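Report on the following structure.
Missing here: one protein chain of the complex. Every other protein chain is in place.
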């Protein structure tokens, strides 16, 4: 009877998770969907607590309370701009939990003198391996994103070779312990080596590449909890694990596609290691036209259609609220404003959407690349706010460019372009951008937020 | 080892089934997809034949050979126009197989003195119940569609009440046998009653409603094989069963939506039982303009854009090849031809598409309702070939009409309309169609095929 | 976990998958879809084979035999007809390749 209830609660939870994610396909239903998933989670927890094998609740209660105490601020305090490292950290936590459960399972079975059979051991082994790699990797990733660790790529000769060897080491240990589950030394040293490998894998990679890495690790941790599910024979772990895994996988593919890079390139390329110096060949002899706040304000004030292109710089400058203000101001004056959001603008998928949503920009003003690219010809001003690579015409024209082939926003088709950035330094891809040297482009130098506040003030007075 | 291979083959088969259906979402990949599914089927069969429990192959081989002998002509001979009854029949077969397996399972267990436990019995019971209903129902449906049985609805007073009672009887027997699996009498009499119920359920329904019924029975038979899967503990049955079930369910919903009818209405309404007499009130005093082949030919020969609207009549007249010829002829003379296919034109979903494809009309010339409805205003001639309800303006305007609210093709927006049908008799919905009385409409009476051949000849001479 | 429970999970997930796959099949291919799923439903052959071959008792064998015949003919006929249908769906490529097969009249 009680058992039936437990199982029913698990089944219900799984269904709610899937339905919940399904509702994420519609912005207006998304929130309800996740609340549904939340309820599912509650079901699963309650169901578990009724489990016969649980005899001592002291540690559980302590753990739950402590978890809430830690988790609550993590949910309420973390600023939207810190999402990338926040996501990395949450991966660390779930992978950590999965791993520890696996270790406990193994330890208990060995202590009880009933070593796991091969199949179970395989599951356990993979779980531990993937789990440890994820834990170590995500910690490093979070550190780089939060800039506790040097976010520039740390490369050294023969690093890929070394990593390869270490990985082989893990596999060897894994095989050993699967072949004979009683080989405890192999099991425990695998943990150590896997942690080491995770660190070595991510440490060399540049901070800007982290989102891809994080998404990739996300699919690992998903697989890890699937493995846990197999190991302790719990279906709901398998289901949510594969949901988690596929999302991580799909997003990492999406990102590397949009950046046109391959996984290997991201993982082993240490791309962008030597930031190309400003004024590289391409820009030799070209000159940029700098513009003052007043003139920029005039242009915007009298524009019919302004298309705003936010980029990573907007995130850095925390300028999203100022952007909204500016947009509303222009609209009040009768101009039309649209936001063009590139799939990989910023540093994680949907980065710009979240920031602008936070600043209360309604999402029906945010246009995907394909929707908006046709409209730039109509636009009087393309206002580029801290974006760079995603408007780099080289992606279209210059076969030599590392971003050649990456789809971009056609800012250069607009009648005039205003670019807000601090200096001439390159973006993520570390390359020159001819757009800035284009005749119809004018650069408004300075921190995006400051410039925007200036513009707003001026336009009010126009 | 051998067991491992069996299981692998099943898993592979399930995956191939799903992938195969998935490829059906793209016309250009569809064929490869179904070949993949076919391979999957082969895997499953081979896997099964390796099963230890199979000791005597004589009957199996005999059965397989006989099955191929029967199945081959069913595949190669049956004309596309006979698809509805063909599908009904194939349902009968799969449901029959599922049911017999269930009976055999039950009989064997009883004979061996090891009656099935409650859970298994529940599965078995549902399997038999759904299976028998499907078998009987689909046989009647096929008979009506092939017109071996009177295809008009056979209604009598209190029929729904009677059906209801019979159904209650089934449930009672089902509960009895689940409560005590050893009650063989209940089990076997349930078979009889279920067969009876299936017949009584479908017999009263009009032949034109059959497709909905068939789709509905399809979802039953899907559930039946899921139940078999539960009963004999075979996952692949569960998986393909639920695929089958969902397709049946989705299509029946789609049909009844497009016909705006409810299931209950289809099942118990005996809709269209009394075909409204021609010249009902709505058409009183209105007059139709009949047209000769010559004039029609002239109109078509000089039209810029002709939109052809095929309907059930084209299927009846087997006119699809003539239609293609006509279209090609008009195009050779420089006119543009498009086909407007209503989701429920004909008598089953996609009916017209298959027929036209059979006549080698490329599918990129076939337009869904939403794609084409905007273009009728541009069209010089809307050529209605044996269609009626799907172009009935009453669906838009006349709140009283039984098809009010059903989305239709805007034939009446074309500059002129030519209707090919034999007489003034009504279509499936059995109602008048003002379009035929519209001033810009001209009726070309006669069998669609004959008229088309005539038109082709004339146009050649124009 | 009891295997019957796991089978329940399989059922639920398969239903989800089926729903999501099939809602994306375009109306153009709805007839082939119906035929296809029916052909796949012929998988009940799996059960039939075991019933027919397990030689448990004469009744089971006979029923199994009939089931095998039914399921096999459904599979063979089903896949052939689906392939016939799908073969007919072509993009616009100049003159049609194979001549349309002659059809015996029928009441559909």
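Here the chain labels run A, B and C in written order, and each chain numbers its own residues starting at 1.
Following the convention adopted for this analysis, contacts are C-beta pairs under 8 Å (C-beta built on N, C-alpha and C of every residue); 3 or more make two chains touch, one makes a residue touch a chain.
All values reported here derive from a predicted model rather than from experimental measurement.
**Q** Please provide the labels of all shown chains that the missing chain touches.
**A** In the entire complex, chains touched by the missing one are A, B, C.
**Q** Which candidate, B:235, B:356 or B:452, sits in contact with the chain we can't see?
**A** Only one of B:235, B:356 or B:452 touches the chain omitted from view, namely B:235.
**Q** Among A:181, A:206 or A:245, which one is in touch with the chain left out?
**A** A:245
**Q** Which residue from A:140, A:226 or A:259 sits in contact with the chain not drawn here?
**A** Hidden-chain contact among the options goes to A:226.
**Q** Which candidate, A:137, A:310, A:349 or A:402, sits in contact with the chain we can't see?
**A** If we include the chain that is not displayed, A:349 is the one touching it.
**Q** What is the set of chain A residues that contact the non-displayed chain in the whole complex?
**A** Its contact residues with the unshown chain are 13, 17-18, 20-22, 24-25, 27-28, 30-31, 34-35, 37-38, 41, 44-45, 48-49, 51, 53-57, 59-60, 62-64, 66-68, 70-76, 78-87, 90-91, 93-94, 96-98, 100-101, 103-105, 107-108, 111-112, 119, 145-147, 215, 218, 221-222, 225-226, 228-230, 232-248, 250-251, 254, 315-316, 318, 321, 341, 343, 347-351, 353-354, 357-360, 362-366, 368.
**Q** For chain C, which residues touch the unseen chain?
**A** Against the left-out chain, chain C lists 1-3, 6-7, 9-10, 13-14, 16-17, 20-21.
**Q** When the complex is taken as a whole, what residues of chain B touch the one chain not shown?
**A** Against the left-out chain, chain B lists 7, 11, 14-15, 18, 233-235, 239.
As a working rule, only the chains that are shown with their structure count from here on.
**Q** Once you draw an edge for every pair of touching chains, what topology comes out, line, ring, star, complete or other?
**A** Shape of the chain contacts: a line, open at both ends.
**Q** List, in ascending order, every residue of chain C touching at least 2 other chains.
**A** none
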